[in-house]
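All protein chains of the complex are present and in place, except for one that has been dropped.
Just so it is clear, A and B label the chains in written order, and each chain counts residues from 1 on its own.
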Amino acid sequence: MIRTEEMLLNVGPQHPSTHGVLRLLVKVDGERIVETEPVIGYLHRGTEKLAEDLTYTQIIPYTDRMDYLSAMTNNYAVVHATEKLMGLEIPERAEFLRVIVMELNRVASHLVWMGTYLLDIGAMSPFLYAFRDREQILDLFNELCGARLTYNYMRVGGVKWDAPKDWIGKVDHFVSYMQKQMKEYHQLVTGNEIFIQRTKGIGVYDQETAINFALSGANLRVTGLNWDLRKDAPYSIYEQFTFDVPVGEVGDLYQKYLCRMKEIDESLKIVAQAVANFPSEGKIMGKVPRVLRVPEGEVYVGIESPRGELGCHIVSKGKDKPWRIKFRRPSFYNLQILPTLLKDENLSNLVAILGGIDIVLGEVDG
Amino acid sequence: MNTLLLYLGPVILLLIVLGFVTYAILAERKVIGWIQGRIGPNQVGPWGLLQTVADIVKLLIKEDTIPKNADKTLFKLSPIIAFVPAFVVLAVMPFSSQIQFTDIGVGLLYYMAISSITTIGILIGGWASNNKYALLGGMRSAAQMISYEIPLVMSVVGIVLTVGSLNLNDIVEAQQKTWFIFPQIIGFVVFIISSVSELNRTPFDLPEAESELVAGYHVEYSGFRFAFFMLAEYVYIFAMSSLTTVLFLGGWNAPFGFTFLPGIVWFIIKFSVVVFFLYWVRATMPRIRVDQLMQFAWKVLLPVALANIILTTLLKEVPFLTHYY
């Protein structure tokens, strides 16, 4: 009597697919995935609990380590929430610096995503090209704030370090270099028939599912909904810049790739505008008391990080340390749709679909 | 003298092939490195020339592990069955008008037939490992190699029709005026794609690179046995590139009548171009999914190869083209 049984495949915490420590318990029936269960928490460091014992300025380095690929946006989430609660005004030069570093960080994060995604699909070379270009961004950040990955750059009221001499010129130079490089990436990858076959029509979901799962970022925009927090709930000085928001039509992996590539172009546009209008002088830190005491109240702000909506919910009781900080982490929400996407899917597509969601495990676990 | 050559010849060829394998592995790492904006190995020996030697030594001094419940005889036999055909097919390869081992009437058929035996070796390796993932990988690899052999053979039928013989020497001599890459361009494209797949190289390396999810057929092999599989792959690169040169690039014929270089040098140059092309494709392309791979072989390559045969027979009748066909 021939009998088939389902096999439990453990895509264990250590992955060659460079997404971090994520464990997937996959039940397969031959080549078809029956059920998936993601097991997370391997990188949970208790940031929210630790933050209850730290002052608002001391929390900022902790936020760097959550989504370590886009640490600037993490910094900004906590700093922006605190400033909102305190009602502070930020000097213009600081705002410009903030926008420039956040958008450059978006470019760097998307480059890492693109490189590792193509490595998962099997192409080795775009990974190295992406990292070569990202090196230039990291060098710029190194000059600005002394760190390459975890910047600890923003402060409540402004930023810590001013742009060194000639830094703005270097940023400008990088933007023109990168805009040329994007053509090369499109030549190498976008038209590649093998890549298209592996990503077109795969991992499709519709807008309603996306909203139900509270997806954000490119994962939501790829279904056709034009929702970008920089435009729909503007913060900082984003209203001063003109840029488009790339929106897909079908929620598949190929469009996600195209969306993110276009987002790089748009970020470069924003940086170019910011550099052109950069105030030649000004303070980088507003009037902030030495010991930050935040008035009683609660606030929730959401900003557009490369992965989606990064939110920070602060409850304050009037002291210098927050009563409760909660981070709304986009990768946590985005990863939740994975079991639904993988149901009845071919096993060979698992890696491609997981890569397309763009998760960072430091953010999933927090 | 002749009997001495008879016995020493194969040994010399083996040494040349092993030398090629050593430096082909290094060349691949270097070339791919340069394409990716970095330099390849350069620490071991000047310019990394002793890198492969170090790797081989590492493999040789490893512990020879055999899984407890593995089929010991088959486990030991599998690498041998995989490697030996790779070397045996070189017997019919005409490297130049003087350097060849045997001149049999069915050289091309011999090559295709003997190279299929490697598939058995791979299947045996996957089975004997007593590992369900190795078995899966071995089956996939065998399915891929069998599927792509058919377009491979069909694509060269056009050449056989033109030359009227399966003898590799005759094929090379028929290319004195034009190389077959020009009239048989469709066959060439099908042949190149099928040969990359036969070699289990990117973009068709899913059975091996499935180590993301399910491991390849050689997962249980370590040390020298694993080295045998790797050796088989690179000797096949040697054999397949030689075959491509002989069939489509004119073998030892000099282009445009540049006979100042001997035939063997031209052969080496053309051969190197083909090998470089294989490295280039590996650095550039992503991987094809396994189901798309099968569809591609049966639904695309085979019909195109058959169409090429029909086209060749038709163009044979056209008066001013019949010289080429």
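To be clear about the criterion, a contact is a pair of C-beta atoms (placed from the backbone, for glycine too) under 8 Å apart; a residue touches a chain by one contact, two chains touch by 3 or more.
Please note the rule applied: contacts and distances are computed from a predicted model.
Asks: The chain dropped from view, which UniProt name applies: "Response regulator receiver domain-containing protein", "Dehydratase", "ABC transporter permease" or "NADH-quinone oxidoreductase subunit C"?
Replies: The record for the missing subunit names the protein "NADH-quinone oxidoreductase subunit C".
Asks: Where does the absent chain make contact, in terms of the chains shown?
Replies: Taking every chain of the complex into account, the missing one touches A.
Asks: Please pick, from A:6, A:31, A:166 or A:296, the residue that touches the omitted chain in the full complex.
Replies: A:296
Asks: Given the contact definition stated above, which residue among A:49, A:186 or A:343 touches the chain not shown here?
Replies: A:49
Asks: Which of these touches the unseen chain: A:169, A:279 or A:318?
Replies: Touches the omitted chain: A:318.
Asks: Applying the definition given at the start, please give the residues of chain A touching the unseen chain.
Replies: Within chain A, the residues touching the omitted chain are 40-41, 44, 46, 48-49, 84-85, 87, 209, 211-214, 225, 227, 232-233, 291, 293-302, 309, 311, 313, 315, 318, 323-324, 326, 328, 332-333, 336-337, 340, 365-366.
Just so it is clear, only the chains that are shown with their structure count from here on.
Asks: CA centre of chain A versus CA centre of chain B: separation in Å?
Replies: That pair's centroid distance is 44 Å.
Asks: What part of chain A is in contact with chain B in the complex they form?
Replies: 9, 11, 16-17, 118, 120-125, 128-129, 132, 188, 192, 194-195, 197-198, 346-351
Asks: Give every residue of chain B touching chain A within the complex, in rising order.
Replies: Residues 32, 35-38, 202-203, 205-206, 209, 211-213, 282-292 of chain B touch chain A in their complex.
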